[in-house]
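One structure below.
The complex appears here minus one protein chain, its other protein chains still in place.
And then subunit A:
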Amino acid sequence: MNFRTLKELAGLAEARSSTLGELMLGEQCQESGEDRDSVFRQMLEYYLIMKTAVEQGIRTDTVSKSGLTGGDARRMSAYREQSPSLLGEHASLAMTYALAVSEVNASMGRIIATPTAGSCGIIPGVLISSQERFGWSDDQMVYGLFAAGAIGYVIANNSFISGAEGGCQAEVGSAIGMAAGALVDIRGGTPAQAIHAVGLALKNTLGLICDPVAGLVEIPCIVRNGFGAITALGAADMALAGVRSVIPSDEVVQVMLEVGSAMPESLRETAGGGLAQTPTGRRITRDLQQQS
């Protein structure tokens, strides 16, 4: 890849008068030695799997392997049909789709890690709901996934994307930043605006701990995906309106690295602290151990 920072990424895209998505497709072809068609097809296949996961989470009764979670996307769908949601039509749909994909993941269904399985609901949630709203083509969405991938590539190589290394900020936080930047890119914002969206979004999740109850990717992961979808929409809107991340986005990524490295191990996916060690969290863990 010809870029290491978000600033370099935006600079390259501007110099070549391309979107972040187009730029990343070209970079990927160069990196892999494969032609444009096959690289594009691979990403399209991933997008279609995401759509199937949304469909599955909305239409079927998902129950997680532990039996602890499931059915929240269907609850949201039913509620949206009964009365106007407080969030509004679009944001509540994005949230519902994000919950759907996360629930499919928890039930050992098939998903695409974006960038991880714990955060797999956010990008499909915002992209698929926005596609329905704005009538974008699948091809446009695939470019959006390349844009999200470019942003994630920088975050992953300069900081981290796993909860075990850097807490939930690294997973859900990164996914929100990627989704926000991708939305700006598809919507016709400038590369600089897309990068501002990343910084704005990441600042909102700095310090978020990874504290899954019983160590499962369920509580609080699933609802955090739902909330994450809304934050991504908000960050994209701010950036498109011209709001800037005064602390440059690359510096925010460095803060994520600093904060994640300082996070105690008990708050990095070990279920040794946070929600996992509340009285109820401990009771759930005990109950599950007795069942198995």
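The rule is short, and it goes like this: contacts are C-beta pairs under 8 Å (C-beta built on N, C-alpha and C of every residue); 3 or more make two chains touch, one makes a residue touch a chain; residues count from 1.
Criterion: contacts and distances are computed from a predicted model.
Visitor: Using the UniProt record as the reference, specify the protein name of the hidden chain from among "ABC transporter ATP-binding protein", "Molybdenum transport system permease", "L-serine deaminase" or "DEAD/DEAH box helicase".
Guide: Its record in UniProt gives the absent chain the protein name "L-serine deaminase".
Visitor: Taking the entire complex into account, which one of A:I58, A:A98, A:A150 or A:I209 touches the absent chain?
Guide: Once the missing chain is taken into account, the touching residue is A:A150.
Visitor: Of the residues listed, A:D35, A:E89, A:D139 or A:E265, which one is in contact with the missing chain?
Guide: Considering the complete complex, A:E265 is the one touching the chain left out.
Visitor: From the list A:L87, A:A117 or A:L257, pick the residue that touches the absent chain.
Guide: A:A117
Visitor: Go through subunit A and note every residue touching the omitted chain.
Guide: Touching the chain left out of view, subunit A contributes residues 1, 24, 27-28, 31-33, 42-43, 45-46, 49, 64-66, 104-118, 120, 123, 145-146, 148-150, 152-153, 156-157, 160-165, 170, 178, 212, 214-218, 265, 268-272, 288, 292.
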